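Report on one structure; see the data block that follows.
As you look at this complex, bear in mind that one protein chain is not there, while each of the others sits in place.
For chain A:
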């Protein structure tokens, strides 16, 4: 065996990402597609279910104006008013609410509001959380201690209470759609920033002690270059997972705010939590459609994102990842050793199998 031959050998490290090997069609190397191909059994089922739910949610949100039969605050057509609390019919598939809105339209437009809030909330918390975490973890010192203390304090508050407080402070009685969306999103942001801060800071503190950062320091690399080139990119690997999990939490927080009356006015935008709250009285009088559909929308959207997040989380961890295994002893002996005679070290000694 000579050195060139082993270049085509199977990836040495069990966790060797396939996208670095440069084989297969390009779409197979896309982040999520890669994970779907990698997964098997129940994990694949969970991931695919989550992806389908998320896809339906996003398509509904983006295409709301074509999908929804009516506007979110529409009460009548030229033919006449919808009427309040009408049961599902050919005109109103999901019936109408106590306020006389079409439930189907409200649910569809509600997806748009939810998506906007989640995008704004997650983007804002990532930017703020990652920046703070990076600087705080890298430099340490008293500023780091104060920031950790603040993050802990924010953690100690019930997140919904904090969101309510901020919704009041930010919106101050605004009722426009963007005003409401931003207020809801920023109040969720404040709850999430400590999470990103803590995760990134912990990673940065760990990476800072790694030998390759020492190697950069020995060279006299400036701090900014170490932070961006060596530390940052290595410490944000877990973020996509937190994002998917937080997105579902964001939807729930938004619905909670709306349910408690701190969300968006019904005339400004459709919001599931608000609709659910208006439907509370209907349930006892046997009007099920006003509560069921917004409630279902919340559950499915949150579940879709949670499923994606959880299964990506499991797949990212080689110890949790389920692999298809054969009953029989199979496979070739990996070239784990060094060829005695060759000039370069042939083969590979990654973290060997027996250590896993």
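Here is the rule we go by: a residue touches a chain if its C-beta (ideal position, glycine included) is under 8 Å from a C-beta of that chain, and two chains touch if they have at least 3 such contacts; residues count from 1.
Keep this in mind: contacts and distances are computed from a predicted model.
Undergrad: Pick from "ABC transporter ATP-binding protein", "Bifunctional protein PyrR", "Rieske 2Fe-2S domain-containing protein" or "Sulfate thiol esterase SoxB" the UniProt protein name of the chain that isn't shown here.
TA: So the chain that does not appear here would be "ABC transporter ATP-binding protein", according to UniProt.
Undergrad: Just one of A:90, A:156 or A:211 touches the chain that is missing; which is it?
TA: Considering the complete complex, A:211 is the one touching the chain left out.
Undergrad: Considering the whole complex, which of A:221, A:238 or A:313 touches the chain not shown?
TA: Touching the chain that is not displayed is residue A:221.
Undergrad: Tell me, which residues in chain A touch the chain that this view leaves out?
TA: Listed in rising order, the touching residues are 3, 10-16, 18, 20, 38, 210-212, 214-222, 225, 229-230, 233-234, 318, 321, 323-338, 340, 343-345, 347-356.
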